[in-house]
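Removed from the display is one protein chain of the complex; every other protein chain stays in position.
Labels run A, B and C following the written order; every chain starts at residue 1.
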Amino acid sequence: MNRLAVTLPGLKLKNPIMPASGCFGFGQHYAEFYDLNRLGAIIVKAATLKPRIGNPTPRVAETTSGMLNAIGLQNPGVTAIMTEKLPWLAEHYPDLPVIANVAGSTESDYVEVCRQISTAVNVHAIELNISCPNVAHGGLEFGTDPQSAYALTKACKAVSQVPVYVKLSPNVTDIRVIARAVEAAGADGFTLINTLVGMQIDLKTRQPLLGNRTGGLSGPAIKPVAVRLINQVHQISQLPIIGMGGVMTAEDTLELMMAGASAVAVGTANFDNPQACPDIINALPSVMDHYHIADLPSLINEMAVTAV
Amino acid sequence: MNRLAVTLPGLKLKNPIMPASGCFGFGQHYAEFYDLNRLGAIIVKAATLKPRIGNPTPRVAETTSGMLNAIGLQNPGVTAIMTEKLPWLAEHYPDLPVIANVAGSTESDYVEVCRQISTAVNVHAIELNISCPNVAHGGLEFGTDPQSAYALTKACKAVSQVPVYVKLSPNVTDIRVIARAVEAAGADGFTLINTLVGMQIDLKTRQPLLGNRTGGLSGPAIKPVAVRLINQVHQISQLPIIGMGGVMTAEDTLELMMAGASAVAVGTANFDNPQACPDIINALPSVMDHYHIADLPSLINEMAVTAV
Amino acid sequence: MLQENLTVVSQRQLTADVFELTLQGKMATTDPVAGQFVDVKIPDSSHLLRRPFGIAQVDAAKSQLRLLYRTVGQGTAALSQVTAGTRLDTIGPLGHGFPTDFLQAGQHALIIGGGTGIPPLYALSRQLVAQGVEVTHAIGFGRQQQIFYEQEFRELGAVHYATDDGSYGFHGHIGLLLDAQFADAEFDAVYACGPRGLLMAVNNRYREHPHAYVSLESRMACGVGECYACVVPAQADPTKMYKVCDDGPVFATGEVAI
Partner (left out) sequence: MLQENLTVVSQRQLTADVFELTLQGKMATTDPVAGQFVDVKIPDSSHLLRRPFGIAQVDAAKSQLRLLYRTVGQGTAALSQVTAGTRLDTIGPLGHGFPTDFLQAGQHALIIGGGTGIPPLYALSRQLVAQGVEVTHAIGFGRQQQIFYEQEFRELGAVHYATDDGSYGFHGHIGLLLDAQFADAEFDAVYACGPRGLLMAVNNRYREHPHAYVSLESRMACGVGECYACVVPAQADPTKMYKVCDDGPVFATGEVAI
């Protein structure tokens, strides 16, 4: 038996590790470093209905043990993604489950992208990004207001051919309110956390360094916030969670799973180390031995019991 | 002229640097490292009406470039603070302005502590802690609900002999709503940010490491969040801000001031380096030269103009 | 209490995971009391909290002090990589050490240690021997390969080892060794440092002893008594809190709830 295999709605994964959306594009260039079939799955860059050129540069800044990004959802639009990007993955990695990250400005945008992208052969699930802090209408309104989150999730669920995971924002007073709304609307799972809103000031210009002024904070700096929010959602819902936020190592992966995640996405770590995902996957068995974890499903079950 | 001098309601400071509440106690032991008269001011540990024993241990955990704490407002109560702690400071450092941090579970607790502590000779201002995430009724309810924040601030203002600064929580969807309520209630200024809620899990026990399960995240990891929230509050209010969150260096101090702070508190850095405050104060003039800043009041004025 | 950049004189690996670090600086000339500790900054900027270590040995003439530590996590792992010449930002000596003034030459002290609890006990044992006090050591380890500083302790007095797996000395934990071999021995002073189980056993066994002391560990932030991170409640009154860093790390038996 494969100790690392985990199963979530729509996703039979040989291991729980997947690159996080926006930190791995569609994987082409990372495929020069390693065989993407090593991954449990891949969450691809956000798709919007129309192409988007994104925010002005600079789009990234380094912070202590973290980074800010304000890419602004640059992407070629759902049509190009479905005719170029996803087929490339399907051709080269037919067995690699893809989770499509969907973003938009209006409910109808989201719905249309979900309708289309969920028909792609290799898209096994959708990650509804209602928490992008980096564009004026990037969904964060949906992610901070329970009514909108409910309506959007319900509408997207209705048209999607695959399970829908909703990506929650940490930038809220009480994440449980949003989680409950999303669950009530029929979501199949959660992914969390998206980035925290942050800013860096350029001392030379005395102005915000990022072109967009603010950006999303990610990386190990935010891991304690991720662990807490994952745990908080896990305590009030039985839905599976794909956890993310600052994961760099196999230990971090287990920490998020002990908090309540059933699988784990790796974002910023890819920039620090392009082979972060396979390195984590390789390290998992011995780290699991060290902490007496026979296999991941039993860990997930144990945590599900203790959460109640 | 002293380039570092700044003036805020109730506070004529020879420099903008002060230890943050809870990270310096009442200073006695730090006085073994350096002369506390070097400081601009000192924000002392939270005072509550009754003594508090605080949370179960472990109370702190290290995180990447940050730390979690769940001290739980351990303090000997306002009476002991006024008869032992503050007099010690008044005797040894009669010219050192003290900002008293006030916490409580009920509005009447807060009011009573403010009434008493604001009469101490060396207390020049109050910091109303409506954002402690580490006790069940530690004020975070006041800090996340605008109505309660308004009522509490108004009541405390009414009985305080010194200006009242309200300490804002970063754990909210929109900090401006709270800031506006507090300003409308007559606050003299803001302090921010308090800690972000976080958690660490002990892989050996698979349980939260802290006795309190969750704790407050502080240190350089959160500085981008602090900069952003200070800037956001600065944009909607003319009230002065004492900024804090991850400050380790003179550069960090200037970054928070460029975001909108008029003075800066240093918390976690004291643990990393007990001489963090004097080191920052010493470094400020040359760093200011490097960035062509003649003096801090002119920087504050410049940022006030550009915020509008 | 000083903050000083101590210079690494040498680093030596003693067992699979125990290292001996020799540091030089003015701090070593202030003659710390055995049981006091230092708080060392890990030379990697992502670690903000200092790491506390008991002072295992002081050579004031050479201005050197020695730490003995086990690599348990990221901080100690990083520390084990530092080489001679590196400067380590250190504060100390911190806390209150083991009281020894009451002992007369010729009196007899029992020192009870386990694992990496033994470093401050080594300093203590040397100090007692210098005072003319006779010293007996009871030291527990998981298994033989983990033992370090055996020769050093044997030079100071009798040493009784207990190992959990019986690979060396007495088979069983240190509490059982005490039962088996020291049940009715009388000592003028008893000192202990080690894992919580050991401290609880000693605390119970010697609660009424007028001069029995335990040294505690606790997670710390400031290390100097100002943050209330490291507290432990009084045994008699759980609403009274002691600070391990400042009131301790050494407490009389019966004083605190372990």
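Definition applied: contacts are C-beta pairs under 8 Å (C-beta built on N, C-alpha and C of every residue); 3 or more make two chains touch, one makes a residue touch a chain.
The model shown is predicted, which means the values in this text are computed figures rather than measured ones.
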Give the residue, chosen from A:23, A:82 or A:149, that touches the chain omitted from the document. A:23
Can you say which of A:1, A:53 or A:305 touches the chain missing from this structure? A:53
Candidates A:16, A:40 or A:66 - the one touching the absent chain: A:66
The one of A:163, A:219, A:243 or A:260 in touch with the missing chain is A:219
What subunit C residues would touch the chain not displayed? 44-46
Where does subunit A touch the missing chain, residue by residue? 22-30, 32-33, 45, 51, 53-54, 57-62, 64-67, 69, 71, 74, 219-220, 268, 270-275
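By definition in this document, only the chains that are shown with their structure count from here on.
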Which integer distance in Å separates the CA centroid of subunit A from that of subunit C? 46
If you average the CA atoms of subunit B and of subunit C, how many Å lie between those two points? 36
Counting only residues that touch at least two other chains, what does the list for subunit C look like? 45-46
Could you list the positions in subunit A whose residues touch two or more of the other chains? 64-65, 220
